[in-house]
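Here the complex is missing one protein chain, while the rest keep their positions.
Letters A, B and C mark the chains in the order given here, with residues in each chain numbered from 1 onward.
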Amino acid sequence: MSLSANTFGNFFKLTSFGESHGVAIGGVVDGCPPGLSLDENDIQQELDRRKPGTSKFVTQRKEDDKVEILSGVFNGKTTGTPIGFIIKNTDQRSKDYSNIAEIFRPGHADFTYAHKYGNEVRDYRGGGRASARETAVRVAGGAIAKKWLLENYQIKIIAWINSIGTIKIINDDANSKQQLIENVAKIDNKNLFFLPMPFAENAEKNIENLVENYLDGIRKQCNSVGANLSVAAFGVDNHKLPIGLGSPVFAKLDAVIAAAMMSINAVKGVEIGDGFLSSQQLGSEHNDEISPDGFLSNHSGGILGGLSSGQTIWANLAVKPTPSIAMMRRSINIRNEAVEMRTTGRHDPCVGIRAVPVAEAMLALTLADAIMQDKAQCK
Amino acid sequence: MSLSANTFGNFFKLTSFGESHGVAIGGVVDGCPPGLSLDENDIQQELDRRKPGTSKFVTQRKEDDKVEILSGVFNGKTTGTPIGFIIKNTDQRSKDYSNIAEIFRPGHADFTYAHKYGNEVRDYRGGGRASARETAVRVAGGAIAKKWLLENYQIKIIAWINSIGTIKIINDDANSKQQLIENVAKIDNKNLFFLPMPFAENAEKNIENLVENYLDGIRKQCNSVGANLSVAAFGVDNHKLPIGLGSPVFAKLDAVIAAAMMSINAVKGVEIGDGFLSSQQLGSEHNDEISPDGFLSNHSGGILGGLSSGQTIWANLAVKPTPSIAMMRRSINIRNEAVEMRTTGRHDPCVGIRAVPVAEAMLALTLADAIMQDKAQCK
Amino acid sequence: MSLSANTFGNFFKLTSFGESHGVAIGGVVDGCPPGLSLDENDIQQELDRRKPGTSKFVTQRKEDDKVEILSGVFNGKTTGTPIGFIIKNTDQRSKDYSNIAEIFRPGHADFTYAHKYGNEVRDYRGGGRASARETAVRVAGGAIAKKWLLENYQIKIIAWINSIGTIKIINDDANSKQQLIENVAKIDNKNLFFLPMPFAENAEKNIENLVENYLDGIRKQCNSVGANLSVAAFGVDNHKLPIGLGSPVFAKLDAVIAAAMMSINAVKGVEIGDGFLSSQQLGSEHNDEISPDGFLSNHSGGILGGLSSGQTIWANLAVKPTPSIAMMRRSINIRNEAVEMRTTGRHDPCVGIRAVPVAEAMLALTLADAIMQDKAQCK
Partner (left out) sequence: MSLSANTFGNFFKLTSFGESHGVAIGGVVDGCPPGLSLDENDIQQELDRRKPGTSKFVTQRKEDDKVEILSGVFNGKTTGTPIGFIIKNTDQRSKDYSNIAEIFRPGHADFTYAHKYGNEVRDYRGGGRASARETAVRVAGGAIAKKWLLENYQIKIIAWINSIGTIKIINDDANSKQQLIENVAKIDNKNLFFLPMPFAENAEKNIENLVENYLDGIRKQCNSVGANLSVAAFGVDNHKLPIGLGSPVFAKLDAVIAAAMMSINAVKGVEIGDGFLSSQQLGSEHNDEISPDGFLSNHSGGILGGLSSGQTIWANLAVKPTPSIAMMRRSINIRNEAVEMRTTGRHDPCVGIRAVPVAEAMLALTLADAIMQDKAQCK
């Protein structure tokens, strides 16, 4: 698995380009197997899931996010050549951001980009390349991987929210996780906050309303809040993920998943299976025993020795609070002078919510790549 | 950053080979800058830190782990050509492991290797390629990176234990972490359990003794236990890490660190800075404000937008309990028949302890690679 | 130097996508150093040099080849983030090609694409991905590399025609080459056939006219013809290429140049310096002696041991005749039935001519990458 700056994957590769307020963002999927049915709608429906403006808790910018496929598809099928696509930036409104041209916003990449590339070439408009807008490209590329996984291996990928700030949707003890992991196939995240219905805590008490009110309060305080997500891959019916996906040592499947997830904007932690709980567990608690009918538990998150075990693959993510908050904060400008500033504009109070389809996309890209590696060497 | 199966890095690359009970393990460091003073002692002293048999809490196998440099060094300096090295396996005692040739040990890679590569070619002796013995190669390669970082950039890398099972050495709230992060330069991990002296909880009450008794109890119960580690990179005096290390989007510095750490045997979780705490934080808590004298806190773990900020780089790791336990467990054999088995032999009750120098090595390799990337494109 | 299917380079990377008759072709330049002045004109002027329709000897299709930069440039400078660009396909005229949907044209990639990817997904329109139209993307990416090389290292790159079919423009003995190599800086290829004026044989006899008549005859015979090219990189004034570019062993500079050139459509041979002549030379003839003022000859083509020597870097290319000829030829259709067919349409009688700017682009990309590698490890 290559982690080149702007290319993800060794076999099923996604190269990404584009800034928040440039002409367009886009990508190139190279290595996609030929013969997959694909049209723009397949990608569009995934893009629509991460689209801003779907509720008042995600940024109100109007981003149409209409994908155009430029190459690699002929007569409705992938040809095996690179699939180039673009998404034009239609709602750029650069003036919204002109006030931050000379100020480094706390929690943002402004400061580090300025030092790496030189401040004189920094595209400060909406975060430029560091904007979460870039994740639309991942969702687009991931949509292709998702379709291939489903049609060829009947693998489904789903992500959901475990908690938003201090509101727990799913309990974080090992038992609750084990129960949920057994029922992943029944999770339905088609709701405003990607909650894992019907397994959410207080599901009967209109949990969506509860979250809505909580986020409303956060926003009114000019603040933002973090979130905890899970993402899982599971087979349907008697079709399963091939066992042994991943490459031992440096490209362990969990290592690649960790990189894939940590590369998503604002992610600060990744766990596989029991994750940090395992640091307090005994061997007798953590090790998944085996029977002729399969594993008796799934504390490992479906990965042993860096290779998939045939169980549900499971990762958890910590997403930090949206860095852009309208509260007054201390910072510096490009002349290293102290300033006080507030980041106004249209921002999600909780970026973690929009990270859900992105996590799905990244897991899909990771697995497509791993399957192709396995085919090349072992199958 | 490439995550090829057995090669780590794109610029400063480590290729690793070898099984636990083969003739030798070894590696090739390709891309090391020329002119670095290097001899076998530089590597040996790091290898000695992870050597088994240093206490009764790490496996009692006698592994001499004597490194031999085969190439790439001339007249005491690196030449810029590949540095090949081997570590012979002197204490193989294959008979210890013959009983597991036909059984898949719970928590181990036996099952997944058998499915990926075919059971008929699986090297079951001591875990073969999946053995933690492979991490000696990482420590050897990392020793070269560490030396280069120190001599050229005055960067130091240190890891330590935060908790072992239920024993907390360092409190895990955000405040305790912020205090420790400010004092990383003063941490001394030269003790039996890599405890962060003098900052350990109960340091005055002989914390080593306390840990020793705890692990003794675990071992007598034929059990094992997990651990929580931190690893940090910091500059000395007024020399600092170059700001802006890492590559935005897929090869973000934190993404590469996540992969590097998750690729270490038994690691199940990785956090950068506040990590999972950030999922419950408010933006006003998490965002590090900036002053003309620098950042006012370091919740980010020294990385913003995937690029290093010039602050201490900080990651936390969850290590699962040693999978090999002498307690009777249910499993299957290679004919898919149910068996009961216990894994006897010489095993660490807590593999997390020996992961400490490995984590240091992986961070060193990651940073050496990132510095070279930054030089190539931006400096 | 990575030779991934559709990405060239490890540091200064070009990813290419697009088919001859799709919506657009395009590319992503990833890794370009920040701070380079760049606008669409810089790319357009190179594209215009390979544009079809400039004479009756290059295909009469109207390809506007207008490049649009989508990202990676801000306020007229490269930002260090990926430079995405597209070139729309405006003159697609698919009907011209519909007759070849079911026939494999001799000398073309039709047959091999059908076997690799499956004939049912083959984009037969104008050769699809195998069309030389793809080289426009290389010229666009190469334009950026060329500009960077010139502005930062004062390196110039030039290619020219040595012979077209049986017409020799430059004699191919070692002495003639040595003389030309010393005078590369004075070559001006700004003429219809990229002839190396004023060094062409019969330059005084209106060599352009001679070539024109020759190609006219070839075309009237419904035939096509091959060509021999050279491409060279040289420093200006007392500014020189850094010595030691390239990486010994597999990524020798000459190995990468060989791959770069052989990857151009229709190229069947690559030589460095004296090339195939050296297989008949004595050591006393071939070895370039050295004096305190520099090398006394340049049979090596500026590369020794895979590293640049500071002399003019020099490669020769053999380009096969355009495979599309209007003469009746034997072939098969997709049902493996024998057919007789002629390839009509607008085709260059000598594709070698349009390969000239492409060869320049590929050498520029190769050198930019090599310079960045050298900086990363050695400088």
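Keep in mind that, in the parts below, a contact is a pair of C-beta atoms (placed from the backbone, for glycine too) under 8 Å apart; a residue touches a chain by one contact, two chains touch by 3 or more.
These numbers come from a predicted model, not from an experiment.
S.K.: Touching the absent chain in the whole complex: find that residue among B:43, B:67 or B:83.
M.R.: B:83
S.K.: One chain is left out of this view; which of C:136, C:170, C:325 or C:361 touches it in the full complex?
M.R.: Considering the complete complex, C:325 is the one touching the chain left out.
S.K.: May I ask you to list the residues on chain C that touch the chain which is not drawn?
M.R.: Contact residues on chain C toward the absent chain are 1-8, 10, 16, 104, 106-113, 115-118, 129-130, 134, 163, 165-166, 218, 223-228, 243-245, 247-252, 254-263, 265, 268-292, 296, 300-301, 303-310, 318-325, 327, 329-332, 336-338, 352, 373-374, 378.
S.K.: Since one chain isn't shown, list which residues of chain B touch it in the complete complex.
M.R.: Interface residues of chain B facing the absent chain: 4-7, 13, 15-19, 22-26, 28, 30-31, 34-35, 68-72, 74-75, 77-84, 86, 116-118, 120-123, 128-129.
S.K.: To test your reading of the contact rule: which positions on chain A touch the chain that is missing from view?
M.R.: 10-11, 31-34, 80-81, 248, 372-373, 375-379
Going forward, only the chains that are shown with their structure count from here on.
S.K.: By CA centroids, point me to the most central chain in this structure.
M.R.: The most central chain, going by mean C-alpha position, is A.
S.K.: Could you give the separation in Å between the centres of chain A and chain C, each centre being the mean of its C-alpha atoms?
M.R.: 40
S.K.: Using mean CA coordinates as chain centres, what's the gap between chain A and chain B in Å?
M.R.: The computed centroid separation for chain A versus chain B comes out at 26 Å.
S.K.: Going through chain C residue by residue, note those that touch at least 2 other chains and give them in order.
M.R.: In chain C, residues 31, 34, 80-81 touch at least two other chains, as defined above.
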